[in-house]
Each structure stands twice: as C-alpha cells, then as structure tokens.
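Only a single protein chain was left out; the remaining protein chains are all shown in position.
Right, subunit A next:
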Amino acid sequence: MIEIKAKLVRADSAIYATGECVECLIEFTHKLFGEEQQRNDKASTVENLAWASVQLHCYRKTSYSTQSADKTAELAELIGRTALDAVTQTPGEVIVATKPKILFCDLKLQPGETKMYFFNEFVPRDGPPTYRGHDIRYFYKITIATQRVKSKVQTLTVPIRVLPIPLIARPDELPVTVETNEELTPTNPFLEKREISELEISWHHLKNVTARRAPKFYRISNKRGFVGRFCLFKPAYKLGEDIVGSLDFDSCQVRCVQFSVKLQQQELPLRPQPEQAQPNAGDDVASLSSFDMASIASGIAVDNLHKSETSGSARNKDEPKLLGKLSTISTSHQVCYATLQTQVVVPIPLHVTPTFRTDLVDVKWRLHFEFVTSTMMDFGVPNPQSGELKAPAELPVETMVWNLPVTIYAANPLQIYAPNQTYNLLIK
C-alpha cells in the first residue's frame, strides 16, 4: 500500500497571491500494516508506481450562461491532451491549468521506504482569485496524479486559496517604485542587479494605493435638513484592515437616531443574464427606491461648499442600476441619539475575496449606509423651566440609504493565519 502525502511548505497559511510560487512537498511511502507486515515478512514486495505528475488547476463553476463554450472547449482540448486531465473528475470547468510536472517515472519503493519530491509552480498571474459567490465559484487545486501499471489513475487534490494582485495598469509607472541606486553602472555585466519582479512592484503599488491620503468629506442631508458629516480617510483597503470613518452630528437640523454601515459585496454578471434579471428585482426594490427618496449630497470638502452629486442622488436615472447579488459581510451599528461625534469602524474579514473582475463577473465592494433620522429634536414638548421631562413613548423616524463604493485589495498571505492540514491518499 502506498501512501501519498502532500503538504504545502507554507504550513501556516495555505494562501497565495497570483504570481507567487506554490511550493509543495509530496511524499510517497510504502506503508505496511500490522498483519500485512507479518504476511509479507519474507516476501516483501516492492511497490511500483508507473508515473506521477503534479499540476495546478483553476476551476470555475457557474450558473451563468457562458457563451464562450467554444473557448472552453478549445482550452479543454488543449488540456485534454495531458494524461492527467483525462482522469480528473472535474468539479467544474478548468479555466487555467499549468503545465503538468512529472515527479517520476517508474518508482520502486521498498517496504517502509519513503521518497519525497518537491513541487513548485507559479500561480498564474492573470487567473481569477479564489471566490465563492452566488452564481459563480472560482477555486484552485493542486492535483497530484499517479498510476500503477494496469490500474486506474489516482489523484490527490490539495486546495489552495489564491488572492488577486492586480496587474499594474500603467507599466510606465514601474520605475517610480523601484528604489534608485546611487551607483549608475548598469553597463557592467558583472554587476548584476537584483531582478525586481513584477509581483514585487505590484505589492509596492498596492501599498501605495492603500495608503492613507487626503480625507474625503461627505455632507449628509435629506430634504428636511442637514444630518451630519461623514469623513472617509481612504477609498482603498487591504484585507484585514478596518474601514475607519468619522461621523459628526454637531449642529445638525435633523437628529440621527441610529445608523448602520454594512460592508457589502456586489456580484455583477458582466454579460446580460436575461433569465436572472427578474428575480433580482424583488428584494432590491426597497432599498433602491428609498435610496431615491432620501437625497444625499456629497462634496469633496465642506469648506469650499462644493457639492457634487454622487450616483446615489440621481433619482431620475433613466435605467435602474444593475445591483447584482449582494452579500453583507460585516455590520457596524450604533444608536447615536445622544452622540455628537463618533466613528464608524467596519472590519474587513480576512476570508473574503477582494475586488476583482473576470470576463464573466465583476465583484465589487461598497459601504451601505442606513441613517434613521428624526426631526424631533426635543421630546415633542418644550423643555420645562423646572420639573420633570419624560421621554416620549414614540419617536417618528425616517430612514435613508446611501451607498459608497470602496475597493478592497489583497493582503500579504503570510499575515493571514490559516493553518492547513496534510492531505493524503492511500493507494491499495
């Protein structure tokens, strides 16, 4: 009996960014079990495997109509030539596959003998991230396939999570991020400069993008008056960061009784999905229309009183905006009846998928605000000069909704704690 064990070198986080190198140790052991050991004591047979290969696949499972059937067919044809693909019980369509690497041919293992192989492969730079959405799923697996002579091909799969590192849109920016060396002797071939990989530059770029820049202020008001001022310190975040904003209700004309801020993921199909348009509308109507009634104006800065309309205030937009599938990831809720100034802290969990876009789907993030306001600034009766003042039993409120898009980028995979176990397969 042969046991195949696969363990990723990065044992504490089985997470990789696109363009990073997946390193995996694969162990083949000829195992003997109690009775077998006795039986085979004399005639200790040598176990034999014909071949083994390793490959990294990215799969897609979707309920979207993929018009590019020909394309996948083409891909499948491309991949189908390899012996590996013929036996992979595809859980979805393979959309990215690396070149299979051969571990060995004709491996002989003495009883108790172990052989270990090292596999490494770059995660394709342009592949989609691991994503588990409503209508589409992308996932990556390392497939280790092996075969005994005259028996079935057996496979062991090791799932990994892949985070997207966006490609740099303008390659001419690149030199800016490279630290300039004081020595400018590039002509000497003996002084080889350390190659700065595109991935490194992308990380650097990402750091710049997610750095805190000038804060943006938004004046929140509805038709009854000024509610408050919201300030967001940056528009782009990394996984694991907190989205921090501040809310100032000082000198408001309408009292904000409570508010909630939700971090929502929007899954937008990029191709028209005729059969799905209808059911979507139902649950989105409420928020969409309320969103129209309450107008929110936002400005870059309050000081210059420059008001610009966000997409939110456009109540008479000709076409209803496609909302896609929404899922709320985290919520921050506060009762702010007595609050003058407060903060909004929305954590971005480490397990979500950052903003990305493929040919089929566009996954975006937004902050969804709901402000519950009341025009009742006092208790409905004037404050007494002396004596008791009791709070009223009821407080009429109105709700207004506002959406603010944010971008979420990947974090360094090493900083995410996700211990992975060893994956193994027994071949009898």
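For the reader, a short list of remarks on this structure follows.
We adopt the following convention: a residue touches a chain if its C-beta (ideal position, glycine included) is under 8 Å from a C-beta of that chain, and two chains touch if they have at least 3 such contacts; residues count from 1.
As a convention for this text, contacts and distances are computed from a predicted model.
You can't see one chain of this complex, but its UniProt record names it "Protein RIC1 homolog", from the set "CHL4-domain-containing protein", "tRNA methyltransferase, has a role in tRNA modification", "Protein RIC1 homolog" or "Exosome complex component RRP45".
Residue A:C21 is the one among A:M1, A:C21 or A:L167 that touches the chain not shown.
When the whole complex is considered, the residue among A:V257, A:L323, A:L404 or A:I427 that touches the unshown chain is A:V257. Within the complete assembly, residues 7-13, 21, 23, 25-27, 54, 99, 101-106, 114-120, 122, 185, 187-192, 212, 215, 231, 233, 239-240, 242, 244, 246, 248, 257-258, 260, 262, 286-287, 289-290, 292-294, 330-331, 333, 335, 337-343, 345, 347, 349-351, 370, 372, 374, 377-379, 383-401, 411, 414-417, 419 of subunit A touch the chain that is not shown.
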